[in-house]
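Shown below is the structure under consideration.
Moving on, here comes chain A:
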Amino acid sequence: MSGAALEVRGLAKAFTLHVQGGVRLPVLTDVSLTVQPGECVVLADPSGAGKSTLLRSIYGNYLVREGQVLIRHRDRMVDMVGAPPRLVLEVRRHTLGYVSQFLRVIPRVPTEQVVAGTLRARGVEALAALRRARTVLERLGIPERLWTLSPVTFSGGEQQRVNVARVFVADYPIVLLDEPTASLDAASRLAVVELIREARRRGAAVLGIVHDAQVRAEVATHVRTLAGTEAA
Partner candidate 1 sequence: MSRYNFAYLDEQTKRMIRRAILKAVAVPGYQVPFGSREMPLSYGWGTGGVQVTASVIGPTDVLKVIDQGADDTTNAVSIRKFFARTTGVATTTRTEEATLIQTRHRIPETPLAPGQIVVFQVPIPEPLRWLEPREAETRKMHALEEYGVMYVRLYEDITRHGRVAQTYEYPVIVNGRYLMRPSPIPKFDNPKLDRSPALMLFGAGREKRIYAVPPWTSVKSLDFDDHPFEVEHWDRPCDLCGARGAFLDELIVDDKGGRLFICSDTDFCARRQAAGDEPAT
Partner candidate 2 sequence: MSADADDRPLLGVRGLVKRYGAQVGCLDVGFDLWPGEVLGIVGESGSGKTTVLDCLSGRVEADGGQVGYAKADGSVVDVLRLDEAARRRLLRTDWGVVHQHAREGLRMGVSAGANVGERLMALGARHYGRVRGRALDWLARVEIDAGRIDDLPETFSGGMQQRLQIARNLVTEPRLVLMDEPTGGLDVSVQARLLDLLRGLVEDLGLSAVIVTHDLAVARLLAHRLLVMRGGQVVESGLTDQVLDDPQHPYAQLLVSSVLQP
């Protein structure tokens, strides 16, 4: 066992749609990869190949029955496959951050509280959590007048930046990114890239889906496909 932060071994994921006559959709077959601390592995498959499915499967959002998802959590390796829900929640709270493609919004929670929530869940005192939330929101160019508003009225780009803020406000050892810069302008893209690089510098392991070639070039240490083929 190397010092890898994240190791996926022989993961397979299929969906059986009972509501549609029981049709079975195999999406992932025998996926294996490793991410070391400080690395940023970017998946380069075309759309529909199952990249998002892989991230969600690692995060525990999709149920995996075949394979292993080993995560270095608090100095021990935890297999997310078959882990009890409490353990998955603990891993998500402290070790594994996930920037999904879309922000799930609760209509009445102010943006700064959405972001601070990540830290509060870790036991950080409310005021300190709020301060750090505001710092990262500022970095991502979300103007102060929006901090006390719920993200429900924000543009796609603004919502995505809140999504990024929610994860990067904390120092996650492992970060999963699903198109973090997709709807962002150049300045925001730059801010996100900087956050990713900082995370890498402090030893975080990053696994991401990034279509934008330029961003990829700026953050990735390795580019590969689900099947394992290395790309440039």
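As a convention for this text, a residue touches a chain if its C-beta (ideal position, glycine included) is under 8 Å from a C-beta of that chain, and two chains touch if they have at least 3 such contacts; residues count from 1.
As a selection rule, all candidates are chains of the complex that A comes from, given by their letters.
Keep in mind that what you see is a predicted model, and the values were worked out from it rather than measured.
Novice: Any idea which of 1 or 2 touches chain A in this complex?
Specialist: Of the listed options 1 or 2, chain A touches just 2.
Novice: Which residues of chain A touch candidate 2 in the complex?
Specialist: 15-19, 56, 60-63, 85-86, 88-89, 106-109, 120-121
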